[in-house]
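This view holds just a subset of the chains, kept in their places.
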Amino acid sequence: MRRLGLALCVGLVAAGLFMTRPAQAKNVAAEILDILKANGQISEQQYRDLMIKAQAEDEKAAAASGLNQKVESLEKNVGKKNFLAAHWKSGLRLDSADGKFKLKIGGRVQNDWSVYSTRKKLRRRFGRIGDGTEFRRARLFMEGSVYGNIKYKMQYDFASSDPFKDAYIQVKKLPLVGNFTVGHFKEPFSLEELTSSKYLTFMERSLPNVFASGRNLGVRFNTSFFDKRTTAAFGFFRDGNPADTDTTFGNSGIYNATTRLTLLPWYQEKGKQLVHLGLSYRHAFHDKTNQIRFRQRPEAHLGPRFVETPKFHVDDIDYFNPEVAVVYGPASLQFEWLSALVDRPAGDDIQYDGYYIFGSFFLTGERRPYKTSSGAFDRVKPKNNFDGRGGLGALELAARYSMLDLNDEGLNGGELANFSLGLNWYLNPNVRFMLNYVRAMLDEDDCYYKGNMTDSCGDADIVQARFQVDF
Amino acid sequence: MRRLGLALCVGLVAAGLFMTRPAQAKNVAAEILDILKANGQISEQQYRDLMIKAQAEDEKAAAASGLNQKVESLEKNVGKKNFLAAHWKSGLRLDSADGKFKLKIGGRVQNDWSVYSTRKKLRRRFGRIGDGTEFRRARLFMEGSVYGNIKYKMQYDFASSDPFKDAYIQVKKLPLVGNFTVGHFKEPFSLEELTSSKYLTFMERSLPNVFASGRNLGVRFNTSFFDKRTTAAFGFFRDGNPADTDTTFGNSGIYNATTRLTLLPWYQEKGKQLVHLGLSYRHAFHDKTNQIRFRQRPEAHLGPRFVETPKFHVDDIDYFNPEVAVVYGPASLQFEWLSALVDRPAGDDIQYDGYYIFGSFFLTGERRPYKTSSGAFDRVKPKNNFDGRGGLGALELAARYSMLDLNDEGLNGGELANFSLGLNWYLNPNVRFMLNYVRAMLDEDDCYYKGNMTDSCGDADIVQARFQVDF
């Protein structure tokens, strides 16, 4: 009877084994157990318990070995040569594991809204400047670092009458000369100009930016020293007319030799505290047959140009630009002075100049990030993104005063000062809302326009907002 | 002799073991077998068989443990933070595993061909309208949902004189107000207008679409209730002149307050059967200094505008638009009536209006998919894609009648009716070929153009085809 029970029991266990893995042989441990049992070295209880355990181990091993196929199928998907892992890091990035290939595809959209209120005298000149809305910038780009030493970028602005933005090829890490770049890109001149429009503290660059050359077709060498505590860049460019917005390629006959040096005498905790000093210089060789002029809007893009010199002939122009910036945690200060020394074929030299100074403070504790390799400011990343459930994003307050004097030697365009207040709300690293108030003050005592004395000067109040996404 | 044979045999087995895994130690099971054998508890045969088995298990275990490295290398490729899995789902999609980041990159190309046959009287007005071909639309877009609560889109049409299409930022799932959108996008008005041009049943929207405002710069709130059985949207927009195709930003002085409500009183089997009811309303605040006009082509883009009112001054306009759509499996019906009530600074109010009704039937059994979140129609997906080996794609037949009356109170632009037949061949979810016949009937009894009575009215026959890919 007992034997029968035992046989039944063993039979059931065996049946159970067959049901779960009918065609599978026992593993070695199970076989040893059989032997031990046959030799009477283990009890029935031990045998049964260990048999179940051995089976479980075997199944585990089988599962692990089944992974092989899964992993092979995954490798088929992602094991290609130069596989690029797509991921989001303040934008779409595609990187190879060895770092030799890095692609970015993205763009930016800036939608501006503005309201103007002008004094009676100004209205006499410009008429009523109404409210308005526009796409300030609407860009797409593709960018890549490939084969470990080549970088390229192509960027197009659909909202601009001068739509070619960055479009260049760069050979990186050349011996002695550092990086060599050819194509259409920003001349190395002015901290504010070289800070991307995505990262500007105010909606518009300041008044003296009229002396910065922006993007031109040319070549540039740039490098950095001393653990990136200093950068140096030198370039040679074919310029469109710097006084007009319409840069036409190949027709202007102006060549620029441009250089910029930056230094970080103080740099703590990856930029939490820093002092930036810079000096940019540009010598513009002018074609004597062309005339140029300088003109500028107030710090609001939907308005008209408040100051404008007459057109005049030029031999060459020297542009100087010392830069200072200080970051101390959430607080920062920035100052630049820009000046143009014009050498004319006839008549005395002229000097136009301007400056700006601004301060910014993050109420939420972030700071303005500084990029050492380029010597310019970078993307603000909120400590907490806005998520509709408590996360607020980052809040920044800023104030700026800027001045532009285009009066000299009878070639007068007027004198304009701007005082601005700014509030920036960064919802996350890629989306921000900006609100700017600008008081534009056209000097009434020394009021010129296109060379003529005029009495239609005075103040304008401008409120403008920007909705920005960059991706 | 026998011992020698045995020793030889054991030697060979051992040699075999060493050849395959020369430097590897035995696993525990093998060692136990050695002990059992040394103790004489297992036979030679048992020992040899189990030894081989133990070796096989060991190799399996080694292989499984070798996976570790492979998996680590895969993780290096695809385990980045916010890794985006690229895949094709009616277009290129890049999704993070947590669903917080979803990107799309794509576009559409529509190449149209058309042949016109006009009656003698019409030719008197428009001359001979020849055959032609054009890119009706050629768009690229980038779109993303990022950080779980922000959506953006940038879309550009290279074939349009008004190339900015969707370009907006959306903050999703705000408490109380739902989604908030700012930028350039479609005003919430008219089912046909809000159905993407990729998914339209006919090549062109119907005649009364002249009263829909299309895309403008502005802000919108939208939400849905009752398990998406009803949607509500309200927006405020700065409008270009609705009567001209050339929408210029910021200059028109027209502001639109626009709202739309939709309801699904009947909705079965995920839209296999449904009744859609909608009501759109727009109040346009006009700048009294501008004049407007209404004008429209027949339902064919390569032809001239058959009806056109004179220009006139406007105080404000109320636009009404009730919508009805029914889907019953492969069959569907759609009807809209659009009307403009014009309040003028001088003279009586004017009413212009129009309507359309169409039916469609899928010979191959598909249906027109309805998207509950937007209250509009969506992408048709054939049951079998065309593959050149039996798969046919989807075939749809459709007929439409539409009418537009631009005659009222002496400000007459003419009355136009269109009857259309359509055949759509969907090769797969992304490619389709469309063939349309349009009979455009310019009312001869009540024939006006730019306010003048004229006798150059009559009928035109138009055959047009479209090759479309969207991706």
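Every chain is named by a letter (A and B) in the order it is written, and numbering of its residues begins at 1.
Assume a contact is a pair of C-beta atoms (placed from the backbone, for glycine too) under 8 Å apart; a residue touches a chain by one contact, two chains touch by 3 or more.
What you are looking at is a predicted structure, and each value in this text was computed from that prediction instead of being measured.
Shown here are 2 copies of a single protein sequence; counted across the entire complex in this file, the number of copies is 3.
Here is the rule we go by: only the chains that are shown with their structure count from here on.
Contacts from chain A toward chain B in the complex involve residues 25, 27-29, 31-32, 35-36, 39, 41, 61, 64-65, 67-68, 71, 74-75, 78-79, 83, 85-89, 92, 95, 97, 105-107, 109, 111, 130-135, 138, 140, 158-159, 302, 385-388, 427-428, 430-431, 467-469, 471. Within the complex formed with chain A, the chain B residues making contact are 29-30, 32-33, 36, 41-42, 46, 50, 53-54, 57, 60-61, 63-64, 67, 70-71, 73-74, 76-78, 80-86, 94, 96, 101, 103, 105, 140, 142, 144, 146-150, 152, 154, 156, 163-164, 167-169, 171, 173-175, 182-184, 217, 238, 249-251, 253.
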